[in-house]
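Every protein chain except one is present and positioned as in the full complex.
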Amino acid sequence: MEKIKSKREGAVLFSDYTRGDAVRILSKMSREDILFEIKTSGLKGRGGAGFPTATKWMLAAASKSDAKYLICNADEGEPGTFKDRVLLLEYPELVFDAMIVGGFTIGATIGIVYLRGEYEYMLKSLLDYLDQMRKDNLLGNNILGNTNFSFDIQIKLGSGAYICGEETALIESLEGNRGEARNRPPYPVNSGFLGKPTVVNNVETLASIAHIVTKGGEWFKKLGTDKSSGSKLFSVSGDCESPGVYELPFGTSLEELLKIVGAQNTKAIQVGGASGICIPKSQFKRKLSFEDAATGGSIMIFNESRNMLHVLKNFMEFFVEESCGQCTPCRAGNMKLLEGVEMIENGDYKFSYISKLKDLGKTMQVASKCGLGQSSSNAFISILENFSEEIFNGVRGGKNGN
Amino acid sequence: MGTKNSGRAPVSQTGQVIEKPQDPSKIGGSLTIQINEKSVSVPFGTTILEACHQNLVHIPTLCHHPDLCVAGVCRVCVVEVEGFKTLQASCAFPITSAIKIFTTSPKVRKARRHVIDLLLSEHYGECYTCFRNENCELQTLAKEYGVDEFSFGHIQKPKYEIDNSSYSVVRDMNKCVLCKRCVRTCIDMQEVGVLESINRGAETYIGTFLDKPLSEVICIKCGQCINRCPTSALRANDPSDEIWNSIDDPKKHVVIQTAPSPRAAIGEVFGLPAGHSLTLELNTALKRIGFDKVFDTNFTADLTIMEEGTELIQRLYKALVTKEPVYLPQFTSCSPGWVKYLEHFYPEYIGYLSSAKSPQQMFGAVIKTYYAQKAGIDPKDIVTVALMPCSAKKFECNRPEMYDSGFKDVDYGLTTRELGKMIKEAGIKLPEMPKSNFDDPFGEASGAGLIFGATGGVMEAALRTVVEIVTGEKIESIFDNMNVLPVRGFEEVKYAELPISKVGPVPKILQHLVPNWDWLKGVTLKVAVTHGTANAKKVMNDIRNGGKFSECHFIEFMACTGGCLGGGGQPIPTNLEIRKARAKAIYAEDEGLPLRKSHENPNVVKIYEEYFTDGPCGHKAHKLLHTTYTKRGKYIA
Partner (left out) sequence: MLVLEKNSLTEEIEQLVNLHGTSRSSLLPILQDIQRKYKHISDFAQQEVARFLDIHPVEVYSLVTFYSFLNTQAKGRNIIRLCKTISCEMQNKESVSNAIERELGISFGETTKDKKVSLEYVSCLGLCDQGPALLVNEKVFPKMTAEKAVQILSELK
């Protein structure tokens, strides 16, 4: 098999770290200390939703239960995202060490990695890695001999369903059900896997925590913006010279990013994958952060030669197929949006109907049951709004514009 | 939250179960919230939907059903909750803090309209060619929200083939709105597990194992899914056209028997509130439609009690006196859904079933033999129709075992809903009909047969007879006003013990079977009653594990929740209040009857004198009134 290697550089996630560093600290730090450092760091979930990690851990730590679970969400399925693949293949110590820290902090003894089925090829190396950790007593009973804390990590595979990246759908899948998102409340921190308090963290969130507990929340916070502290991994693909995973501080503008990756003649950037928004050239000054251009890591670059309607169609086909199908707005709504795209493609549409569909997209954002449906119309709305000239007036793009 | 959580339902479909405080007036027991800027107090853990309904704020729903666990999938009931970016499904949101709710904001109204528009775009067909016209929840929603066009189109061609394979349940997925009520009914409420969501995304539909037709899967035909379907995706297999043809055929002698549960519910089809029995009005209407004779199924219910009771006595005698191996407890066999459930799920237990046929099938056999003879009509010209609250009865009358008269004993099973339609078609206003009596030679039957319609009714009827026959004491001296209250009510499983302290003489009709009752003296009769196959499963597993129910002597099982009155052929909608009202009507009718014990029914006594001359469970009775069962198992080839 060909070796997969992407470019690596960065100040936080890709900074120095030795396996077990975060675990060795457990004998010196209390749960409160750990929660304090994470709170100080201002870390927010890296999967895309951006929920404050410290709050999630505190709620789970405060829940009274005979069993709790810490789940690592490695169901990286957002089109254009591959940072978790890199972390798991090349930096598994960050993820596993942080899971041990998490288990210690919230009071869980079992950690589960939900690895997407597409990544089965890395299963063996990860299992070997966990075996080595057990031999080194980083996992198992009384970790490192002086913590009085026991913890082990299992890996469960997904089976090809994007929706399982949604945390409650992931939990459903782990329980042996269809990956259909649950009603919330209750939230997983109160009632998650098997009805027990459960923390679900993204791979990158956990990797950040390994650094935060060893280097301090203040250190982490030095980078980034007020509301988006630290740095973030961006999976850059599309029309550029050097696609790959980049670690950049929050607050980096799209313009700067384009320069770093060597992109030319860029017309549009899809920020946040298929469920993200499409940003036109005029807005390239926008900054990558939770408060501005938010993303779980996916950055797709489109140059002047690309047909944006075609891009949109690809996204909508994705959602029609990947929606779990339980709630009406998402199941039926995405189908209607795709039909709308096809109508435009065939030149057989009324503007009034397209604007009705945009309106429907807004309903989908507020009335769908889970994050998938709530974000699946983002691309439809933003591409049709930002590229209406191209799409409706044939100014580049369209059938002949390629 | 006031929803069921049996643990068997897919967790995605169960909401959080928040224990509501016993006393909401205690500190922390209730919360003050705002609904549309009006402050109200609700018990902690109430859902937004319940809170709004309690305060007379209407919220439309579709996937929500009071009998079922929460789904939260249709998104029709969304409301705005201050502090939340997205709208919240009110059926699934338990109130645990002082929230502010807006139920009719522009955002909410638009979202609901969009959801309805989307559902309509996927919903094939036109309302006027639909049998649920004017009784369809989707139609009601469209009306409520003033839908005057198909905003997002309307599917022009049916996507799915209609599954007509089952005698009982017809599935038309082109009408399905994916509310999953049937899935929750089948898996969670009935634990039969025939229906589930198949595929995902836009391809999702409700299907069976390997998409087999219903006739080939382990469907027990209870029809509970029909009762809860908001549209016409599920309906009963309607034989009314064939029945009309028989009525129109002058050569045919068309006889209908009417069961008590439809009589207590058919008023609902004509706009009456639940709980109005129209037994005698119905007799007139049926005659006007053109049925030649109208008989009361309660007659054969009384006959069932005689046969099933005698069978029980025989089994007890073998167990206690002759020490022969015998299957105890004896299970009732009048619910065909239950029988099929046992045949599929516990085939090794079919020997425990009473071999007595259900009242419907006994009547069919009696009509085409005893009655045909008495009336001098060739049985091949007799068409027997059974008005039943039940969809499984349609399957039952088509079982190959049910040809004991030499003909198909019961030709058609007709549901309450279908008869309602026939009566309307005939231009008859049922509630305004004059009253008339049942036809001879069966005439009026006992109240014991009548209460078969409610859960516990078969047991009560049996006890009224068995206790009286064995002890020689009047039942009313043991139970006030003959009401055997311990076996009544809607609890999941009821259990009762009756110590037999004294015995009386053996009545003549049973003297060939037992010499005396002394062997029953000092025995405590243990009985149990359950309804809904999920509850039946609990009892069966307890029996399998040698628990308390394995020591019972007699257990009544009904496939449907509430018993026959909640059957799959009854008017839609259904909920606990409606079922309670029907039960009340049935028990009230029983109390008003002069005759309330099966063994005192003079026509029953007469049929044993004239026809089944070797007595209950005798040779002739065995041929016509008893049956056998099939070990079906669960494997689907």
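Lettered A and B in written order, each chain numbered from 1.
Rule of thumb we're sticking to: a contact is a pair of C-beta atoms (placed from the backbone, for glycine too) under 8 Å apart; a residue touches a chain by one contact, two chains touch by 3 or more.
Just so it is clear, the structure is predicted and the values come from calculations on it, not from any experiment.
The chain omitted from view is touched by exactly one of A:120, A:218 or A:389, namely A:120.
Residue B:187 is the one among B:187, B:225, B:334 or B:484 that touches the chain missing from this view. Touching the missing chain, out of A:73, A:105 or A:173, is residue A:173. Of the listed positions B:112, B:132, B:175 or B:200, the one in contact with the omitted chain in the full complex is B:200.
Within chain B, the residues in touch with the undisplayed chain are 10, 187, 192-200, 207-210, 217, 634-636.
Think of the hidden chain as still there; on chain A it touches residues 1-2, 4, 6, 76-82, 84-85, 116-121, 156-162, 173-179, 194, 235-239, 243-245, 274, 300, 302, 306, 311, 314-315, 318, 321-322, 324.
Basically, only the chains that are shown with their structure count from here on.
With centres set at the average Cα position, the gap from chain A to chain B is 49 Å. By the touch criterion given at the top, residues 161, 163, 168, 172, 175, 177-178, 180-183, 185-186, 191, 195, 319-329, 331-336, 339, 356, 359-360, 363, 365-369, 374 of chain A touch chain B in their complex.
Of all residues in chain B, those touching chain A in their complex are 10-12, 15-16, 70-76, 78, 85-87, 89, 92-94, 96, 107, 110-111, 114-115, 118-119, 121-122, 151-153, 177-178, 180, 197, 199-204.
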